[in-house]
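Yeah, one chain of the complex is gone here, protein chain that is, but the others are all in their spots.
Moving on, here comes subunit A:
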Amino acid sequence: MTDDKDVLRDVWFGRIPTCFTLYQDEITEREAEPYYLLLPRVSYLTLVTDKVKKHFQKVMRQEDISEIWFEYEGTPLKWHYPIGLLFDLLASSSALPWNIIVHFKSFPEKDLLHCPSKDAIEAHFMSCMKEADALKHKSQVINEMQKKDHKQLWMGLQNDRFDQFWAINRKLMEYPAEENGFRYIPFRIYQTTTERPFIQKLFRPVAADGQLHTLGDLLREVCPSAIAPEDGGKKNQVMIHGIEPMLETPLQWLSEHLSYPDNFLHISIIPQPID
């Protein structure tokens, strides 16, 4: 259906207007102007911020520069989480642009993974894809692919090439004719209120009787507190790519259309914003 393919494009081309400001305690030779950038929701911070880095390094001395890291309202931003997930989880209730602080000192070793190179991002991305396929197809589809196919997935993401990426990724979205969906759905549910970074469990897209499981079924099973109305009746928002899908949506459909390029559904549970 054409409508469904449009969803894939809308997801891929989602952007977040962001303002990068240098941390005030960084030592500069001249005043550092903020840097504005539209960030791709489906990519990773360290993959798309070369220009940001160059911009601020222009006003700093080489000896004051070590590994770059980003922070939002005091929270170090995990570069290995997709940008859209970070925004939805931490900043979606605030006004745009997304204000991110840039650091070049005091890397928070206890909170953030190091990102020594683009290769590290590629390794992380491919590792997520492989894990997703382990869940969907017992790794059979991704293992059948050649190295150049894997490379094409990565290059597609890195260069923002939708067609290049989906030429290969579509194979990861198929399933046997006799089944009604994947073996298990790759998903992770994030909440800022828990110590645990995310919830991930085995969950089938199809019930024993052949009925398709919905987003609501998933949440009721693995994270019931997320959608059960609290005492004060305060509900949470269930957000993927900045939207709240209906809880009746079949999970299989969500997995095929609203997954991130790593083939995972990254779902944010956030408190309902006070208007």
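The criterion applied here is as follows: a contact is a pair of C-beta atoms (placed from the backbone, for glycine too) under 8 Å apart; a residue touches a chain by one contact, two chains touch by 3 or more; residues count from 1.
The working rule: contacts and distances are computed from a predicted model.
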item: Undepicted complex member, UniProt protein name, chosen from "Dynein light chain roadblock", "NADH dehydrogenase [ubiquinone] 1 beta subcomplex subunit 9", "Ubiquitin-like-conjugating enzyme ATG10" or "Small ribosomal subunit protein uS10"; value: "Ubiquitin-like-conjugating enzyme ATG10"
item: Touch with the omitted chain, as defined above, among A:112, A:155 or A:227; value: A:112
item: Touch with the omitted chain, as defined above, among A:66, A:93, A:143 or A:272; value: A:143
item: Options A:63, A:195 or A:209, residue touching the unrepresented chain; value: A:195
item: For subunit A, residues in touch with the removed chain; value: 4-5, 8, 78, 80, 109-114, 123-124, 127, 130-131, 134-135, 137-144, 146-147, 150, 166, 170-171, 173-179, 186, 194-202, 256
